[in-house]
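Could you have a look at this structure, given as structure tokens, before my questions?
Heads up, one of the protein chains got dropped from this complex, but the rest are sitting where they should.
By written order: A, B and C. Residues from 1 in each chain.
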Amino acid sequence: MVSTIQSNKNIDYRAVAAKVAQVLVDSAAERDRLGGLPEEEIQLLKESGLLLLAVPQEYGGVGASWSEIYQVVQTLSAADGSTGQLYTNHVVLVNLGQAVGRIGQAEQLYCLTSEHNLFWANAVNARDARLKITPDGDRFLVNGIKSFGTGVAVGDLNVIAAVHQSIDDPITFILPKDRAGITYNYDWHNMGQRRTASGSYTFNNVYVNPAEILGPPPVFESAFPTLIFLVAQLSKTFVYLGIAEGALAAAKAYTTTNTRPWLSSGVDRATKDPYILHHYGEFWTQLQAAIALAERAAQKIDLGWQQGVSLTFEERGDIAVSVSAAKAFAAQVGLDITTKMFEVTGARATALRYGFDRYWRDLRTFTLHDPVDYKLRDVGNWLLNDIFPTPSQYS
Amino acid sequence: MVSTIQSNKNIDYRAVAAKVAQVLVDSAAERDRLGGLPEEEIQLLKESGLLLLAVPQEYGGVGASWSEIYQVVQTLSAADGSTGQLYTNHVVLVNLGQAVGRIGQAEQLYCLTSEHNLFWANAVNARDARLKITPDGDRFLVNGIKSFGTGVAVGDLNVIAAVHQSIDDPITFILPKDRAGITYNYDWHNMGQRRTASGSYTFNNVYVNPAEILGPPPVFESAFPTLIFLVAQLSKTFVYLGIAEGALAAAKAYTTTNTRPWLSSGVDRATKDPYILHHYGEFWTQLQAAIALAERAAQKIDLGWQQGVSLTFEERGDIAVSVSAAKAFAAQVGLDITTKMFEVTGARATALRYGFDRYWRDLRTFTLHDPVDYKLRDVGNWLLNDIFPTPSQYS
Amino acid sequence: MVSTIQSNKNIDYRAVAAKVAQVLVDSAAERDRLGGLPEEEIQLLKESGLLLLAVPQEYGGVGASWSEIYQVVQTLSAADGSTGQLYTNHVVLVNLGQAVGRIGQAEQLYCLTSEHNLFWANAVNARDARLKITPDGDRFLVNGIKSFGTGVAVGDLNVIAAVHQSIDDPITFILPKDRAGITYNYDWHNMGQRRTASGSYTFNNVYVNPAEILGPPPVFESAFPTLIFLVAQLSKTFVYLGIAEGALAAAKAYTTTNTRPWLSSGVDRATKDPYILHHYGEFWTQLQAAIALAERAAQKIDLGWQQGVSLTFEERGDIAVSVSAAKAFAAQVGLDITTKMFEVTGARATALRYGFDRYWRDLRTFTLHDPVDYKLRDVGNWLLNDIFPTPSQYS
Partner (left out) sequence: MVSTIQSNKNIDYRAVAAKVAQVLVDSAAERDRLGGLPEEEIQLLKESGLLLLAVPQEYGGVGASWSEIYQVVQTLSAADGSTGQLYTNHVVLVNLGQAVGRIGQAEQLYCLTSEHNLFWANAVNARDARLKITPDGDRFLVNGIKSFGTGVAVGDLNVIAAVHQSIDDPITFILPKDRAGITYNYDWHNMGQRRTASGSYTFNNVYVNPAEILGPPPVFESAFPTLIFLVAQLSKTFVYLGIAEGALAAAKAYTTTNTRPWLSSGVDRATKDPYILHHYGEFWTQLQAAIALAERAAQKIDLGWQQGVSLTFEERGDIAVSVSAAKAFAAQVGLDITTKMFEVTGARATALRYGFDRYWRDLRTFTLHDPVDYKLRDVGNWLLNDIFPTPSQYS
């Protein structure tokens, strides 16, 4: 399977994504109900070849641009928010070497990934400082706990961040699936994105080889290393857009087949109801605006990524503002659609066999990754004061 | 227990409701997870004496006004939307005899209820015409199926509506719990209001005695009989308000104890975050506006109810407009609060052990009972054209 | 005229207000266009007897409650926002003696007002510290400039605040109309509330007698003296509500007589258009919610005012929260209605002869008195942290 992918760099990834999405959407409500580990989803992604979309062609991948990758993120997320999140993390993580790796590390990680068709996951949540790394002879030991470790239980390569006693920033390293001492606590019992295995992981004397540590990047003064955070932020935006798009498609399918006209509406079909038509007009208009805004930011991301270490902080700042705006807007639009989709489908659409509430639960959960209010404040601070968002995991 | 209640008409029903609410809220997330029959909830209501709140004192009840009853509805719904819905149906149904019963029927039903402390439920959904009633000698037989039969599986007295071949309006009758031939299909697998047993019921040659048929009311030309529909519509409004109130209280409890200040907020506690404070200010303001609007409508309901059969259609129309406005507004405010409560609590508040998504799921489900858009159209039609909403189950 | 009023304390002030409003509304668009001094408006108020509404009966006034006064404020403001603002300032200022006067000062000012049927105005804007007061022998001299001196040019008694070199809080004093040295700069050329003469006033060696200084109040530790600020804040709220109500009434009158159905609407009259009906339903619903919320706050103001110096800071705080919520909500609702009223009237309704834009201009201008955002923050801060708004001119 893997060799097939590698030999077929002209993969029509959009068609592949659409096909994967179709498989996912059919079982999404049921998998949402079950929760648990997304093993079949990762298997599906592996078999599809989509894991190599973000690996450059010279290292055996498809070499798609971020704009192209984001479209796949959106398509998958429209079918299944959880898989969308896992996939979007993967495409970003697989490029961590390029962003912040030391010389040669990107190439090594790209090759490793494409050779074995590997899935990447991570537990780097900057707001949880309970995981510690300490020197131990010529290697390191990691102990403690880390929350929000999305997909690590099913990851082939897992990016982990831990705090070192005498260094300000956490140390980030990449561990293979079989590294001893890592235990998933099976505690992702949350209301949305239920198949992401985003719970906590306990580390008990997990060793880390120096070679497994990520970075340091060769050019520190560049804005490029922190561009990856914006790549990731915008990638999440496309998950939001996908979920909203999926909700709208599901609503449309239901309204046109199941919804009955209201008693006093004076129309004989729900699809002629003036308020239902108006709601759909609003949904589509808002969603297209959000997509247009995000795609503009994606074009900037593409250009910024191409610049590599010559990217200036001003250029990065400009991208950061666009990404912040796109993310905040997509969140607002998506929440509106996933709540109001019921007003155009009706009471019987609340039956669990349709699973329509998962759109709201997934989006509501994932849009809490970091607060929309501070995205908007950052945009305002730039507009009013010419101050760019401070580079961070979130901006 | 029952005798205690009957002997104590000066029951401090607010304190009792608060106590029942406390019991309910502690287990609400777990019961929401389980779904199933609300047997323990109904038992709790029975033991509390609250079932007799809406029964006049002369027939062994507390004789509370609708305004007073609505406060209890709100209190219970803040704890548990499902129980709130069951209770609100009960208080309305127990007054059906007064509204549309034939002479003497109200008294009989009130006495029966208070003597045995009975819980009422119903399956009268006007949009489902699959249940048929046919004459069979000196009684009737009922066959078919009825959806949205909230709580019938646990009702002591169940109000059912079925279609008679040669009569325009459906025939409504009241059956005791043990009437043979009624089967619950255990099919209320819906995203919200999960402990209301609102699924479908199959009727197989269920007999109905003529005495069990409700009505006809003595004065047909009065607006009073259809006032009960407005009583019910406003009662649902207080369920909405209760759910929103419960969500706000839960959010506050969480924010003040669990939420961490955002990294770039510049404050050391989430409770000092300017955006979080602003959100809470919005929530409370909107909710109080919705409560104030609904309480105004409740005062009108009280006055209208007191007038009895002398109620004019113009007076009823004025009440209908107020109720429509209050219901539409409460739905909008509630959906806003139950969605945005997560922006003031944060990502970790999505853990299922908190069960915070049930507020949105419950409210979203129950607010689909009938469309908000047509409520607002009706209000506009009155304002612009002096046309009152056509009396119906929904207006 | 005045004697008539004084002898008729049972004045039907609502009918009087309605009559005054009718006179005002007929010329409102024209006076808005002209700007200039509101001399005829004040004359109208004087002749109506409404100036004495807020003066206790024992001092020759009507002795209306704040709730009653606010209804008059709303009625006048529905006709003409400028007059509403002038009147609302008057009713508050006439009670300043009661709130913060020294012993006997309230009685003296009430009597003076009712005896001569006086109109009060003020220039106390706390944000402008350019007006200075200095001792000069046994009296004081005032020099400088003060902006936002609403109506001082037409005031019989003018409340002025000036900064004293060695005292923290500004000194407030009351000057008669003919005091030498006060010049209106005729600089209220603003987009709304154009007939309030709210420009700046220059003071050139204006003397102030010690007896003209307001206060100090006898009981400093009471919350009562600062209750007057809340009385004023809520009074402004009723101006907002009145303007919104006036806009809605004007829109309705236009839609029902002038608006044509849209080409593709499928209806033969604009009053049957589903979207127009829906908008009107929204307008009315929101406005009633805002009125209900404000009237609740008014009831609290009534109770608080009755308590006088026994009012506790906790009670005041509770009132402050209710007033803040009501004011913020009224502003939001009013802006929505005054903007969207054009969507239900149409392009031809923008003709200046209708003057419909004055509703938005008046409301937009007056709602900037102090920021809505901080009102909501204050409400949130109380809800979350049990901290009452700090007593001030604005909270």
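Basically, a residue touches a chain if its C-beta (ideal position, glycine included) is under 8 Å from a C-beta of that chain, and two chains touch if they have at least 3 such contacts.
Everything numeric in this text was worked out from a predicted model, so none of it was measured.
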item: Residue, one of A:F173, A:F329, A:Y354 or A:F388, that touches the chain absent here; value: A:F329
item: Sole contact to the chain not displayed, among C:S265, C:Q299 or C:N385; value: C:S265
item: Of A:Q43, A:T134, A:N205 or A:T256, the one touching the omitted chain in the full complex; value: A:T256
item: Touching residues on chain A - with respect to the absent chain; value: 252, 255-256, 271, 274, 276-286, 288-290, 292-293, 295-296, 322, 324-325, 328-329, 373, 375-381, 383-385
item: Touch residues of chain C, complete complex, unshown partner; value: 126-127, 147-148, 189-192, 260, 262-265, 275, 335, 339, 342-343, 346-353, 356-357, 360-361, 364-365, 368-374, 377, 390, 392, 394-395
item: Positions on chain B where the hidden chain makes contact; value: 274-275, 278
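By definition in this document, only the chains that are shown with their structure count from here on.
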item: CA centroid of chain A to CA centroid of chain B, Å; value: 41
item: CA centroid of chain A to CA centroid of chain C, Å; value: 53
item: Residue list for chain A, restricted to those that touch at least two other chains; value: 275
